[in-house]
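One protein chain is absent from this view; the other protein chains keep their places.
By written order: A, B and C. Residues from 1 in each chain.
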Amino acid sequence: MIPRYTRPEMSAIWTPETRFRIWFEIEAHAADAMAELGIIPKEAARTIWEKGGPATFDVDRIDEIEREVKHDVIAFLTHLAEFVGPDARFVHQGMTSSDVLDTCFNVQLVRATDLLIADVEALLAAIKRRAYEHKDTVCIGRSHGIHAEPVTFGLKLAQAYAEFDRAKQRLEMARAEIATCAISGAVGTFANIDPRVEAHVAEKLGLAVEPVSTQVIPRDRHAMYFSVLAVVASSIERLATEVRHLQRTEVLEAEEYFSAGQKGSSAMPHKRNPVLTENLTGLARLVRSMAFPAMENVALWHERDISHSSVERNIGPDATVTLDFALARLTGVIDKLVVYPENMQRNLDRLGGLHNSQRVLLALTQKGASREDAYRLVQRNAMKVWRGEGDFIAFLKADPDVRKYLSDADIEEKFDLGYHTKHVDTIFARVFGEA
Amino acid sequence: MIPRYTRPEMSAIWTPETRFRIWFEIEAHAADAMAELGIIPKEAARTIWEKGGPATFDVDRIDEIEREVKHDVIAFLTHLAEFVGPDARFVHQGMTSSDVLDTCFNVQLVRATDLLIADVEALLAAIKRRAYEHKDTVCIGRSHGIHAEPVTFGLKLAQAYAEFDRAKQRLEMARAEIATCAISGAVGTFANIDPRVEAHVAEKLGLAVEPVSTQVIPRDRHAMYFSVLAVVASSIERLATEVRHLQRTEVLEAEEYFSAGQKGSSAMPHKRNPVLTENLTGLARLVRSMAFPAMENVALWHERDISHSSVERNIGPDATVTLDFALARLTGVIDKLVVYPENMQRNLDRLGGLHNSQRVLLALTQKGASREDAYRLVQRNAMKVWRGEGDFIAFLKADPDVRKYLSDADIEEKFDLGYHTKHVDTIFARVFGEA
Amino acid sequence: MIPRYTRPEMSAIWTPETRFRIWFEIEAHAADAMAELGIIPKEAARTIWEKGGPATFDVDRIDEIEREVKHDVIAFLTHLAEFVGPDARFVHQGMTSSDVLDTCFNVQLVRATDLLIADVEALLAAIKRRAYEHKDTVCIGRSHGIHAEPVTFGLKLAQAYAEFDRAKQRLEMARAEIATCAISGAVGTFANIDPRVEAHVAEKLGLAVEPVSTQVIPRDRHAMYFSVLAVVASSIERLATEVRHLQRTEVLEAEEYFSAGQKGSSAMPHKRNPVLTENLTGLARLVRSMAFPAMENVALWHERDISHSSVERNIGPDATVTLDFALARLTGVIDKLVVYPENMQRNLDRLGGLHNSQRVLLALTQKGASREDAYRLVQRNAMKVWRGEGDFIAFLKADPDVRKYLSDADIEEKFDLGYHTKHVDTIFARVFGEA
Partner (left out) sequence: MIPRYTRPEMSAIWTPETRFRIWFEIEAHAADAMAELGIIPKEAARTIWEKGGPATFDVDRIDEIEREVKHDVIAFLTHLAEFVGPDARFVHQGMTSSDVLDTCFNVQLVRATDLLIADVEALLAAIKRRAYEHKDTVCIGRSHGIHAEPVTFGLKLAQAYAEFDRAKQRLEMARAEIATCAISGAVGTFANIDPRVEAHVAEKLGLAVEPVSTQVIPRDRHAMYFSVLAVVASSIERLATEVRHLQRTEVLEAEEYFSAGQKGSSAMPHKRNPVLTENLTGLARLVRSMAFPAMENVALWHERDISHSSVERNIGPDATVTLDFALARLTGVIDKLVVYPENMQRNLDRLGGLHNSQRVLLALTQKGASREDAYRLVQRNAMKVWRGEGDFIAFLKADPDVRKYLSDADIEEKFDLGYHTKHVDTIFARVFGEA
């Protein structure tokens, strides 16, 4: 997480200020529940809210205390007491630090995920808009980087839409994975805390109760969470790679938007580099790599060890901030992508119609040519095209052996692009729910 | 995937025989749909089933053909024609190899996942049985490997149950991710194949239609799939690690079952090694590592390249076979785990009751001692226990300053184990739906 | 490791037969040393070699014994005794199974590495031959996939040569990492075995003595080893990716060799897919992923646990077999790569000379034009070229404002390709030691 690849709304979730605010809310809600249960005075719970609610916690002061007591939660509680006064002794009763830390981390992840889901929704909107814009913009489809048969640029975007729609569902699943609250005490037995406190805090924070915790919330949830982020990052890499390919000098079917004032291109107008999508490729690698330590965090020893903590202090902010930035950047790329239908057509024409050779072959067979003869006829004309001697359709029309089976109209029909795009509406209806 | 870590039912899914059988079914169902649509003769579709249905495909023969034509699907179709006869030319009309390969791979993954889900269910049953058996078997809870407060062994298993219940849900999600069928032709446009063929084959194979494919089914699905397997493997590692810890010589609260005839222990009865759970730890590492190439497979170039294929030929069988074996092995470990409640009690007593020091501290405060005094009183008695001079409860009862605040009964109440286990029923009800 | 991606010489290293043969040699050499030290009768050591040396160990028989005793080394020793007779009791004296297993694994890795180094040498030879062949074959250099300045195809190969020369050195380093022998007993103390036995066996097997072992050879060595394989795999991916890019329909500067009889291309002569290099890309992902569990194997518990074993039973053969296959395949690809210099020239010309715009700009400045004027002059001519209106050189010559500074000869000099290739000899001398 470096400023260059950080957006403020996401990074705000991970500041000390936000963390302490969430800690306060957990403690204050817990106090409410305890007051309701008669464990602490109702007056105390009220005071906690009244004094702590409007307080601005002083991060430097908390750090100073932590250096002394070597414990972050105790440092916070000590600082909180400076606001709340004597009633502060009713804060945190029977709770353990992890109750606060783990629940807070999940609150932060939930908020981060809400931003990520909104990011994906913005991306989906951009993709959809461009997909409809280019629903019928024909371009060559490529397998293995080699020209295959025509598709439309809209179809390419429909594929991306479907993929990011899955990404959205996965993020919603990931959110559910980590939207839990545990306030269950030192080893998860509720020995010193009533389970109803947990239930109250969970409800107030919009979380589910963790059915069974140890001292900590089980880390398989977080492993799943960061794995989902890694898969979403991989989808970003896919679409970024597509743009990078399309922007190659020899292909140039699309280009990242290049702002008017952007330096460096004046003397070399072709030197517009797909730097945003290359950057996204790298960011995807970063986010992907963070799934691994998250998985290694699962096997904590017994009721917990603290090896996960240093990992999460890093990947919690890093993975969400980086993915947020990447999704937003990709949205910008798609939104402003410069598309060159004329170059798509030029590339499509590059092989002189050879992408229709299979259709001609099939037509010859259907009109009675033996499979061997059909092959021979197609091949001898195809090879002339391949050697750059002319257009496939012209050669076919001029070949008397072909003419025995196929009329001009027959041949022309085999070069009709509509053949390839006839189901675009069907596919759009599947993907967008409407054609 | 090596025989040592392979179970037959899972490996059967990945044999050439099974693969060719699934290929046949895809082709034959597609033929049915085409016949129904009037694209090929109904008689031909019937013949395909009649001749191919009972056929035993000859793997060596197909390999021989493949060596010649260098294409696995064409090799299969050629062999199929040897059974079906002239009507074989109606097989595979307008389809592309990936239609068969990708749909088949997903069928295999679906079947593999069904086995994995059944594996998890068997594991859950074993965990549940042992959890209820040891619901009230008290043992020390440990954070950081250090004694904390009492839990029960049943609670430890309830945690495992909840985790593998999540594993089951994740596998169900993963199954849905890859339970799709694509028969959409060379670049996914249905140019040469009617979408209704895809719909028919999907329905017959119990799959959903892939809304939009390129030449291939998008690999973000498979990335998610193998990531879920990696997370499940991490949960296996966690439970395996717990057993390994409990079996340590110094702890010995539980042991992997050691069969009567098993060699090597006669002269060193203590040398019963947790080799099964250590093995599971290694297998977890293997399965986990396979998520990575699956994620790297997502960004195929344009409408597809074939870089994913060599990866999936390996990790498809390897990840599912290994996870299947690991889940079954873990089920056996839990099912037959030898539990030593007396050692649990011995370990619990090891610290002479010190795990109750916090409760005593709290009681002193509640009875009017200042926080500082309470600390001092607890500490001076605790240190004697720590130096091995005796039991905590005895020292407390004998300390006149403590007696100013707490009676014998007060003190004894603080050493009551029931305090720690009073919410076990609550937790069991949450986890198992019943206490 | 599947047959499709396996070469016999490498897989032979990993058969049970080879393993048992190495086990025998370790035991027999150890017996020699013990006989020399007077620990066992010299006659016994001789008998072991005489009877065991020519023996063909029966894998099925050993498996059968192992099923009974549940211990692979004991099963082997039992079978060995069936050949050696009573003197077999002098085999394995004071040794522990890991002495045999770990030393054998390292012998296998050393042999595998020798093959891998030979593979790289063959690859280097192929690259070098083609590099000199195309030392002066000019093609456009590309950054970000966008045309930059000219290079030569030989230079591209020189880069690959330097990279695989580093790969070779890394493999040699990796070989040294794992070329160690440990025969140090149950916890590495030599309590029951003389260190001179270890020294003798190490010498005979061409290994170094492991300075200090526990029960096992430390796994940081193997982590380093498999990491090197992963890095070599990444270099394979790089060169494979270059070929894939060059073979794109729009680029077509080079192509994987396509054998005359190879099916599928007759009707679509352009449809030659870079399937070998795509395959290599996938294989690279596989090998790379195996570094991870190898790293996780390092932190074995105390003097050893056996979690590394299941990992290594898989990745030992898998990583070496796959990398061996990939290196050989890549050598074939480079060796037979079809290079199209005319297409390279065509692509180079595609931008009408714009790749020289920077040089023209510089020349104008040097002849006295202000930076701003120079920019304006270059830009207005460049834009015409970019819009497809003609060649850059022609426009420049026709621009009177340009002519104020540059003569025809001056301009032509700026379009001289020799400018870009003048240091090719220098670079070749650096890389190959000769120009």
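Here is the rule we go by: a contact is a pair of C-beta atoms (placed from the backbone, for glycine too) under 8 Å apart; a residue touches a chain by one contact, two chains touch by 3 or more.
Keep in mind that what you see is a predicted model, and the values were worked out from it rather than measured.
Considering A:F24, A:F57 or A:F292, the position touching the chain not shown turns out to be A:F292 (whole complex).
Remark: the omitted chain is touched by one listed residue; of C:T47, C:Q108, C:Q159 or C:T249 this is C:Q159. Residue C:K422 is the one among C:K42, C:R61 or C:K422 that touches the chain not shown. Interface note for the absent chain: among B:R7, B:H71 or B:H147, the touching residue is B:H147. Against the chain not displayed here, chain A makes contact via residues 1-2, 4-5, 69-71, 74, 244, 262-264, 273, 275, 278-279, 281-283, 285-286, 288-290, 292-293, 296-297, 301, 305-311, 313-315, 318. In the full complex, chain C makes contact with the omitted chain through residues 141-145, 148-151, 155, 158-159, 162-163, 166-167, 170, 173, 177, 185-192, 195, 209, 211-215, 218, 220-221, 223-224, 227-228, 230-231, 234-235, 237-238, 240-242, 245, 288, 291-292, 295-296, 298-306, 419-424, 426-427, 430-431.
Remark: the residues of chain B touching the chain excluded from display are 140, 142-148, 244-245, 247-251, 266-275, 278, 292, 296, 347, 350-351, 354-355, 357-358, 361, 375, 378-379, 382-383, 386.
What we mean here is this: only the chains that are shown with their structure count from here on.
The touch graph of these protein chains is complete, with an edge between every pair of chains.
Homomeric contact chain A/chain B is classed as same-residue, with over half of its interface positions used by both copies.
Between chain B and chain C the centroid-to-centroid distance comes to 34 Å (mean Cα coordinates, whole Å).
Within chain C, residues 244, 273, 275, 278, 292, 296 each touch two or more of the remaining chains.
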